[in-house]
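Below is one structure; the comments refer to it alone.
In this view, the complex is presented without one of its protein chains, the others remaining in place.
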Amino acid sequence: MSRSGYVAMLDLGAGVVLVCAVVTLWRRSLAAIIRVLALQGVALGGVALVLGLRQHDGALVVVSFVVVAEKGAAIPAVLMRVVPRGPTSRELSPLVNVPASLVAAGALTLLAFAVSGPVVALVPTATGRLVPLGLATVLIGVLAMAIRKKAVSQIVGLLLVDNGIALVAFLATGGFPLVVELGASLDVLLVVVVLRVLGSEIRSRYGVLDLDELQELHD
Amino acid sequence: MLVLAVLAAPLAVSFFSGLVPWRRSVGWLGCWAMVVVSACGAALATRVLHGSSVTTVDGALRVDALSAVMVVVVGLVGTLACWQSVRYLDAEIEAGRCSRRHASLYGVLVQAFLAAMLLAVLAANLALTWVAIEATTIATTFLVGHRGTRRALEASWKYIAICSVGIATAFLGTVLVYLAALHAGSHVHAPASLDWTSLVAESHHLDHGVMRLATALLVLGYGTKVGLAPMHSWLPDAHSQAPAPVSALMSGVLLTVAFYALLRFKAVADGALGPGFPRLLLVIVGLLSLVVAASLLIAQHDYKRMLAYSSIEHMGLIALGAAAGTPLAIAAVLLHVLGHGLTKAVLFLSSGEILSTEGTSEIGEVRALLARRPALGAVFGLALVALLGLPPFSLFVSELGMIRAEVEVGLGWAAGVALACMVVVFAAMTSHGRHLLLGPVGPGEHASRTPGIVVVPLVAALVACALFGMLAWPLAPLLRAAAKTVAL
Partner (left out) sequence: MTAPPDVAGAVLVAGAQILVVGVGGPLLLGLMRKTRSRLEGRVGPPVRQPLLDVRKLFAKQRIRPQCGSWLFAAGPIVLISTSVMVAGTAPLLTTRPALGQSTDFFGVVFVLLLGSVFLALAALDTGTPFGGMGASRATTIGALAEPALLVAVLAFSIPAHTSNLPALVRDGLSNPQVIASPGRILALAAFVVVVLAESGRLPVDNPSTHLELTMIHEAMVLEHSGPDLALVTVGESMRLALLLGLLVNLSVPWGIATASGMASLVVGAVALAAKVVLAGIAIATFEVFTAKLRLFRLPELLAGAFVLALLGVVTALVAR
């Protein structure tokens, strides 16, 4: 793999991760959002694979396959099973309308740029430059969690945060030691499973779909 | 060996609880596991008193004085909570609210939760600590929603959603610390770079800009799990809806285990950035927590939520103490962690008893506990006195120590604000407590006994708390050694 090809592939992978994050804010259909999330997982795995091959880091190659299997296939499959057919599977009225949230996503991307200055300064390589993209994905994920009402879209927001952090970790540090990576992946998978079970329990017992109907507890 | 026993005991009980349907003996087994943990913790404490540390499993687990203190706190509070869990599950099964299978799930999760907390304080690697703290969130979600009511499920959703984001933020901070360590020159080599002793030793080589970013993210992230404002909103919901033993564990130890991670990172950040920046962040979140807790306690009408807000207040105090960061301050913080863990556990456990006998958690609907249920009322009242920081209990000593340390490092103004908030809290909680405890017995009511099996461990915990407060024995050398590991 030539150097410019390697850089271009990293650029492309990181770019896809960020664009997928934006598209989840853009789309309303939950099924489409989950498919975009799966694509993001595959792109993330691709970044890890490219890095692993380039740096001859076997552990990172293993991690990249785990990432694709987990974030590109397993988690979307788990989520897809709770998405009901019909008009309830759309995010109809997020707290902030779609154009405003898209503009906010743009602003958050710029914020990510401003904030990640020290990281880019510390790692002035082809990979370090891309760290702001990961950070922007994290911020967009937090935004998605804050403004979306459907349980599934909140889980998606959480996964965006997680994917963004994973991207930062791969790009900036070449990934954690294998044990930690696997532990973190397992934790994320468990969180998604727990959230999914909890979500279906809430729905089956109380027929509540939107989380803003859960407002009994407050001060 | 002792280190592994600390982890193996709860894990084994957790596994065993999953195999058999729930029965009382399994519950008591969980309690014994926690006694074993406390004993091992005490034994470990004697070995690390002089600043040495015990390392096992290829350097993955390490116990120093700070870890030993935390193990002891988890063990003691865990013993109390597991003791009451038996009674809680008995009552739930008897009332038909809970099947035996559901009860055994409770047993599995509580022990897994305890094991995860113990792993968090034993891990030598900061990323492993993170994995363990994330695991506590997973284990406790179903425990918070164990009662299965709509409110309980709502609380558990909020809990896992907010805490997952918080803990993810902390992970980002950890990533950045790792990045800074990788670029710290030849001193740290990659596999060991998240080992906190080597991090502390090399902290002055770490990149400033990255460490500032990482410190802010870590305070925000672990602060969520500690329940510090402004990321505290999950805490009152989760603590008020969880079963009483789970609330006791969460408030008594889970918050402080997350704070333990913050203390470890603070030592690294102090080395890299000097004390100013971490101190500023901690003072901000600490004071904010105090103000939030004080203002929301005044008009509180639910006694479990009242206790939850009081936890936020105490976490704010601890954050301020850690902000001062001197050995005296850290020792006082750790004593406060222990004292708060014990008294808050006693309060939550007795409030669970009140809830199950009175059937309501509204302050306005419970009256005259001292006259109607003398033993329970007395325990609740005494624990409230302890929580408010009155002598002879250890919280008085630790609060005094933290305030002194804050004044010494020039944070007198923050201590002043904290004292003002504490006065408000004091007034609010005594007023609520008066409603609950005092008053005449109504016509047709008479005093009823509370079983000794409920009262004895709670009284023992309060006595221990008072002993620590009056004599500082046998803790003083251990706390001094622990303070040395992370103080400025």
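Labels A and B are assigned to the chains in the order they are written; within every chain, residues are numbered from 1.
Rule of thumb we're sticking to: contacts are C-beta pairs under 8 Å (C-beta built on N, C-alpha and C of every residue); 3 or more make two chains touch, one makes a residue touch a chain.
Treat the numbers as computed from the prediction; the structure is a model and nothing was measured.
Enquirer: Quick one: jot down which shown chains the absent chain touches.
Expert: Taken over the complete structure, the missing chain's partners among displayed chains are A.
Enquirer: Could you tell which one of A:P76, A:P118 or A:P132 touches the chain left off the display?
Expert: A:P132
Enquirer: Just name the one of A:V19, A:V115 or A:V197 that touches the chain not displayed here.
Expert: From the options A:V19, A:V115 or A:V197, the contact with the absent chain belongs to A:V19.
Enquirer: For chain A, which residues touch the unseen chain?
Expert: The missing chain touches chain A at positions 4, 7-8, 11-12, 14-16, 18-19, 22, 26, 97-100, 102-103, 105-106, 109-110, 113, 129-130, 132-133, 136.
What we mean here is this: only the chains that are shown with their structure count from here on.
Enquirer: Distance from the CA centroid of chain A to that of chain B, rounded to the nearest Å?
Expert: So the centroids are 31 Å from each other.
Enquirer: Using the touch definition up top, name the residues of chain B that touch chain A in the complex.
Expert: For chain B paired with chain A, touching residues are 125, 127-128, 130-131, 134-135, 137-138, 141-142, 145, 148, 150-151, 153-158, 160-161, 164-165, 168, 171-172, 175-176, 178-180, 182-183, 190-191, 194, 207-210, 212-213, 236-237, 240-241, 296, 300, 305.
Enquirer: So in the complex, the part of chain A that touches chain B is made up of which residues?
Expert: Spelled out, the residues of chain A in touch with chain B are 115-119, 121-123, 138, 142, 145, 151, 154, 158, 161-162, 165, 168-169, 172-173, 176-177, 179-180, 183-184, 187, 190-191, 194-195, 198-199, 201-202, 205-206, 211, 214, 216-217, 219.
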